[in-house]
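Only a portion of the chains appears, each positioned as in the full assembly.
Letters A, B and C mark the chains as written, and numbering starts fresh at 1 in each.
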Amino acid sequence: MNLTPEDLAAIALSMKIAVTATAISLPFGFATAWLMVFRPFRGKMLLEVFINLPLTLPPVVIGYFLLLLLGRNGWLGQALSSLGIELVFTWKAAVLASATVGFPLLVRSIRLGMESIDRQLLEASRSLGAPWFDTLVTVILPLSLRGMVAGSSLMFARSLGEFGATIIVAGNIPGLTQTIPLAIYDYASSPAGTSMALSLCLVSVALSVTVLSVHEVLGKKLEHGRRT
Amino acid sequence: QINLSAAASLKDALNEITAAYQATHPGTTFRKNYAASSALAGQIEQGAPADVYISANVKWMKYLEEKKLVELSSVRTFAFNELVFAGATAQKVTGMNDLQKLGRIGIGSPKSVPAGDYAMQAIVKSGLEPKLTGKLVMAKDVRESLMYAELGEVDGSFVYRTDARLARKAKILFVVPGKLYPQIVYPAALTVSGARNADAKSFYDWLKGRESKTILKKYGFSVK
Amino acid sequence: MKLQLDIEKRQGDFSLKVKTELSGERVGIFGASGSGKSTLIHLISGLTRPDAGRIELDGDCLFDSTKGIDLSPEKRRIALVFQQATLFPHLGVKANLLYGYKRCKPAGRRIGPEAVIKALDLEHLVGRGVGKLSGGEKQRVALGRAVLANPRLLVMDEPLSALDDSLRYQIIPYLRSVSEEFGIPCLFISHSLTEMRLMTEQVMVIKKGSLDELTTPNKLARASMALSPHGYLNLLRLSNPSVREGLHHYPWGNQELILSEGRKEGASLFELSSRDIILFKNHPEAISARNLLECNVMELFDADGRKGVVLESDGKTLVAEIVRAAAEELGVTPGATVFAAIKASAFRRLG
């Protein structure tokens, strides 16, 4: 297994994108899950559908929509471009694509965790003088950690494998926006590249093994922490 | 019944061709499978039912030939295509040298997309490579690079003539001179199992005929 | 504390409707299992929204369905101790204890952690995680946490049922003294009349979701004297004993009470059941009971077939309980003089 410098760049980029996408999404995912679990509001169903769209639609379609939104003629793209921010065909676009695709997974995991919190704990917290926001941070957040750990490991893994949406908004530019899946695609397109493609697959698997182990250990610690 | 595995770029033309064939040969049914040439080759290798294989490049046909999965005697060129540069830019672009003026340029990923490979060869041959690196946006396939051009994300893209014809906003700005890149061919073959299928054989022979060539031309392919 | 209630709430088959005004520093809520006690305090503390009505605490409106007022729980500053300890599982004992304390404005912090930890006997648990506590330990931590929130009203829903007797009576006087010293009013739910007597000054009796009676624990105790296993409990605060032959001789008015338990320093609280007092018309000779007090009969009251006799001696009172036949036989009428025999061991020290 000998990786070319381009492959190494792809690996580094994949990591960077997966980490960034997960880190950026976590606070939003937590807030969204909280909204859904603890705040009854109108249009909840609509939000639910909107969040889960990226799951249902083929990634290519999501990529296309993101391109329409962020592109030269998209309203977000124009707004950003007037601020001097170019997203399309950069690694930031890949982050956005990964975040969009992984977000429903993240939210759902956090929600499941939140739904199992004993409501009496929240009552106790409120009655002890904590405003809702305080309760959110000091009770709901720590008790959602397991869900967040599970969700972010899902999201991280999903980001590592994201292909369809990324290749559209970020392009497949070696060294710049080429992630592991895109590199695999390039290799797999020629009969001679199969072994290289397999090497990259192995790297991908190794990465996710690492992430999953870390998360497993974290999850155990969290559980242990509650007992101790 | 005929199992047809063909490159996705041939979809519209082949749909019309098979319809024409069915008009004269009632009772024949087609199972058409359009995907990337590499995917099709992989499927054939793994025993997926396919009688006729039409690839968008020679590489994967060669691969199957080596694996003895296609009937060697049946391999032939099905159609030719041309590389053009298409875009919706207002700038005046009439030849390869005008590319330096442009911003981003769409191109299929040279490693995985034949059109990109051809385009890259043309760029290298015309000595533009150092000036264009950094401007090139690699796409997953020709359609994607055409889409970039349609949406104005790039000023123009290297695409096949057959694809460019279908574009709405993007116009063909110039045709890439044929001497800059090897001839683009779509090789076709009967698979080993196809060679045993009488229906497939007669369809495969019919493909050589005038009717099918007319339809191919209509979709922008060239034939000889 | 002055708590005005006029609320309604339906919950499935059960409906609660209470209109009353409670005042006093320590008010009890008394009622059978399923009568709606827990539901009521959820409404008061803002954790459940009443269907309609008004709740006012010390002149501040906490809830008013017509005006659309519904103060959030943390603004009400009503700390709860639940029937089952609900400790934060992600926090240690110490962090649990300080949860409310930290959220209390420094100016409002009148009770500090050290005193509470000591009083609830939690010193050795402070470093632990809450998963490693026994049932009783958990409940003590929950109690401490609520007290440390320095709340405006402390609401306790049968907080002591998980504790054993010695702990229970160690905690009660503390809870009471916290409430008294720092002026934290309490709403106390229990089905133990003893706890009620010790903790509260006024009792609201609810029955099947509605107010049955507003009374004092004393009256409730008198009324249920016949039903309660321990009759009416006299509570005596005694001090300065002299110890002779292992017995504690406490001054009581111009007489003396002889108790088998006691404490040399400070005042102690004792409980004496009305059933532990035997009345004699004449002075009996050679009796095992150490106390033989000469008293006047101040008052007689009926309780479900029994007679309560309020005895008086030099301004001190005691309630004894006798059956009607005995009252007639002994000629116990207001103004009569009787001898009350009480065993030294009948007194029970509570704190």
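For this structure, a couple of remarks:
FYI, a residue touches a chain if its C-beta (ideal position, glycine included) is under 8 Å from a C-beta of that chain, and two chains touch if they have at least 3 such contacts.
Please read these numbers as outputs of a predicted model, since none were measured by experiment.
This complex, considered in full, has protein chain stoichiometry A x2, B x1, C x2.
The working rule: only the chains that are shown with their structure count from here on.
With chains as nodes and touching pairs as edges, the resulting graph is an open line.
The central chain of the assembly on a C-alpha centroid basis is A. Distance between chain centres (mean CA atoms), chain B to chain C: 90 Å. Put simply, the C-alpha centre of chain A and that of chain B have 36 angstrom between them.
Mean C-alpha positions place chain A and chain C at a centre distance of 56 Å. Chain contact summary for the complex, chain C toward chain A: residues 42, 45-47, 72-74, 76-80, 82, 86, 88-91, 99-100, 103-104, 128-129, 131-132, 145-146, 149, 151, 155.
The touching residues of chain A, when paired with chain B in their complex, are 64, 67-68, 71-73, 88-89, 167-168, 171-174, 178, 185-191, 193. Touching chain A in their complex are the following residues of chain B: 36, 38, 41, 59-60, 62-63, 104, 109, 111-113, 136-140, 144, 147, 151-153.
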